[in-house]
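Note that one protein chain is taken out, while the other chains of the complex remain in position.
Lettered A and B in written order, each chain numbered from 1.
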Amino acid sequence: MLRFLPALTLLAMLGPVVAGLWGTLLPAFGHLPSAGLFGPSLDPFRSLFAWGGLTDAARLSVTTGLIATALSLGIVALIAASWSGTKAFRILERLLSPLLSVPHAAAAFGLAFLIAPSGWVSRLLSPALTGWDRPPDLLIVQDPLGLAMIAGLVVKEVPFLLLMTIAAIGQAQPRRSLLVAQSLGYGRVSGWLKTVFPRVYSQIRLPVYVVIAYSMSVVDVALILGPSTPPTLSVQIVKWMSDPDLSMRLTGAAAALFQLALVIGALCFWWLGERLVARLGNRWIMSGNRGLRDTSVRVLSLGLGSVSAFAVFFGLASLLIWSFAAFWSFPNVLPDGFTMRTWGKHGPNAFATFGETFFIAGVAVLLALMLVLGCLEAEHRSGRPLSRRGLWMLYLPLLVPQTAFLPGLQTLLLSVGADVGRIPVILAHLVFVLPYVFLSLGDPWRAWDTRNAIVAGALGARPWAVFWRVRAPMLLRPILIATAVGISVSVGQYLPTLLIGGGRVSTLTTEAVALASGGDRRAIGVYGLAQTLAALIPFALALIVPAFLWRNRRNLHE
Amino acid sequence: MNKSLTLQDVCILKDGVPLIEVNHTIQAGEVLTIMGPSGVGKSTLLSFITGTLPSAFLGTGQILLDSADITQKPPHARPIGILFQDDLLFPHMSVGANLAFGMPPGGSKTERRAKIDAGLRDVDLEGFADRDPATLSGGQKARVALMRMLLSNPRALLLDEAFSRLDADLRTQVRDLVFKTARERELPVLMVTHDAEDANAAGGKIIELRTLSKA
C-alpha cells in the first residue's frame, strides 16, 4: 500500500493539472464537441489577437508579475543581508506566520483602503497637511500601470520569500562565511550578499519561480487592486470563460494558452536575468569592494520590511473598524460611531460560510497529510530521498498558472458530467494544498534523528508503531504547522472554488471577492476578517496545542 | 540452546566495494570490540545487525542469534538491544513511559508499573517514573536508556560509541554498569568505538579496522 502512495500523490497533484491543460488545449484550437464545435482551427487565436485590450492586458500580467517578484526578492535579500541573526530578525520571524496566513484577498482589501485617495493614510494627513477636504481625484487604486496591484502582491510575497529564505539560511551556515568576510574587512551587508546570498538563492529559486507564476496569473488581487480598462489577462480569461456565448470559451482557452506562454517566457527571461545578475555579482565580488555604507542599507531594508508588514496589519485593522463602523466619511480618521449592525446582519451567514470553508479545507488538508506522511514514510523505509526531479514535480502545480488549467478542468468536468459540488472543489484545492504541505513538512520530517527509529525497532516496535508512537508525536508541531499552512492555502483559494464549484460552493474567499464588486466596505470588513481568522486560528492552534500537550516535556519546546 | 551472537562471513559493501568484513561468534557475557577511525563503516555493521542497513549499502553473510538465523527478519523481530552515544529517550514520553515502551506487552497495569519501578531502582533512579526525560542529568539519562533496553528482554547488546558523549567520571561509571549488567544477564555484546579506553575496559577480543576500500 505504502509503495503506491508516491504515485497516488503525484496523480492527485499533477492529474488535474495535466487534465486541465488538455481541456484548455482542445478548445484553444477550436475543438469543443460538447458545444458542437470541431477543430482544429486557429479562429480562437484570431479572435484573441483581435481583442483591442490584449497588448495592455498581456503587458500588465508580465510587468506586475516580474516587478512584484523582483521587488519582493530585493526586499527579502536586503532584510536578510542586513538583519539575519539579529534580534530584530527574530522579531520579524515571529511576525511571519500571521503575515503569511492572511489571505491575499483580505490583504488586498486592507491595502486598498489604506492607499486609496480617500484611504486611511490620506485621512490621517487631511486636511491638516494636505489641505484636502475632499479626496483628490487621483488614480491610485486600479491604476493602469498596476502599481497598487504590485504593492498588494509585494506585501504578501515578502513574507513567503522571507520564510523560504530563513529555511535556506539554516542550511547555508552563514555565520562562518560572514565571520570570514567581516574579518577580511567587508561590511555586513556586502559580506552577506557576496558570500551567503548565492547559496541561499539557489535554494529559494523554485519558490521565486512560484511567485512569478502566481503574480502573473492571480485573479482575486487583480480584481480588487488591478486596473479594469482593460484588466489583466487572467481576469479577462475568467470573464471570457463565464460569457454566456460559448464561443467566447474558445477565446478564453486560447488566452489561457497565451497566458501559459507568457509565464514560460517570463520564467525564461528571469532565468536569463539570473545569469546576468550572477555575472555582475561576480564582477562585484572580484572588485573587492568592501561596501561599508551598511547603516543606510540596513535602515532602508528595515523600513521596507516594516512598511510591508504594517500595510497588512493596518489594512486588517481598517477591515475591523469598517465592520463596526456607523457613518464614516472622508476626512475623518475614525467613524462617527460604532455599531453591531453589520455583524448582526452578516455575522450568521459569515459564520455558516466559515463552517463550509473549514470543512473543505479540513478534508483537503487531511487527504494531503495522509498522502504526504505516507510518501515521507515510504521515503524513510525505502531509504530513497526525493530527487531533484521529484522536487520539480512538487513545484509544478504551483508553476503552471491557475488560469491556464482550471478553466480547462472545469470544461472537462462538465463534459464528463461530473457534478459540481464540494468533492471536485476539495480535489482541486488538494492540487495546491499538497505541495505546500509537502514542502512545509518535508524538512522537519527528514531532519528527525532516525536513530530513534532504530532504537524503537530494537525495542520491538513494528514500523507503524514507530510511526504512530514515536515519530508522529515527536513531530507533532511541524505536522500541525503543515496542517495550518495547508488550511491557509485552501482558505485563500479563489479560482478553484469559483470555477470548479460552479457557484454552488461558496467559501469566505469567494463571498468576499463577490462582495468586492458591490463596494460595501462594512460587509467586506466582516468577510475579510472572517477569512483572515479562518487562516490564523489553525496557526495559533499549531503553536498552542503542542505547547499544552507537551507542557511537561521540555525537549519538545525549541 | 547456545547463548551467542554470531557474525558469519558478514561483509558490508558499498557500490560493490567491501567496507568491512567480520567472521566471529560472541559468547554470552563476552564483549567483542570493533575499533577504528570514524568513517570505516562500524555503525553500518551495527545497522546490518539491527536490520536497518541504509539502501546504499549491501550486506552479505548471516547473523545468528542463539544459533538461529535472523538475517532476514525485520528489525522489530530481532531481540537485540542497541545503545547510541546519545540517550535517544523519546522526549514526548515520561521516563516510565519510555521504559514501558520497550517492555513486551502483557501483564496488568500494576504489574507493569511494578516492573518499571523495580527497573528504576536497579539503576538508582527510584521515583523517577513520572519525570520528563529532559530534566534528567546526562548520567541519569544514560541509565534510563540502558534500563529501557534491558526491559525489552534483548538477547544481545550492541553499543555504538555508547559512552563517547559522557565526561570522564561518568563514563567509567556507566561503562562499568553496562558491562556488569551484560555479564549478569549473559548477553553477548558487540561494541564499536574509536576509544582505546573503552576497548580495554571491555576486556574482550578487539578487532581493529582499517579502511578496506581506500588503498
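Definition applied: contacts are C-beta pairs under 8 Å (C-beta built on N, C-alpha and C of every residue); 3 or more make two chains touch, one makes a residue touch a chain.
Going forward, contacts and distances are computed from a predicted model.
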Completion exercise
Choosing from "Short-chain dehydrogenase", "Cytochrome B oxidoreductase", "Tryptophan synthase alpha chain" or "Thiamine transport system substrate-binding protein", the absent chain's UniProt record names it "Thiamine transport system substrate-binding protein"
Fill in the blank from the handout: Missing chain -> touching shown chains A
Handout entry: Given A:S287, A:S387 or A:S517, the one touching the chain that is not displayed
Key = A:S517
Fill in the blank from the handout: The one of A:A167, A:L414 or A:I537 in touch with the missing chain is A:L414
Handout entry: Listed residues A:P135, A:G191 or A:G442, member touching the removed chain
Key = A:P135
Fill in the blank from the handout: chain A residues touching the chain left out here are 34-36, 51-53, 55-57, 117-118, 133-135, 137-139, 141-144, 227-230, 242-244, 246, 325-330, 339, 341, 345-346, 349, 411, 414-415, 417, 419-420, 502-504, 506, 510-511, 513-523
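Going forward, only the chains that are shown with their structure count from here on.
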Completion exercise
As the complex stands, chain A meets chain B at residues 382-384, 449, 451-463, 465, 469-470, 473-474, 476, 550, 552-556
Exercise for the section: Name, in rising order, each residue of chain B that touches chain A in their complex. Expected result: 47, 50-52, 54-56, 74-76, 78-82, 84, 86, 88, 90-92, 94, 101-102, 104, 132-135, 148-149, 152, 154, 158
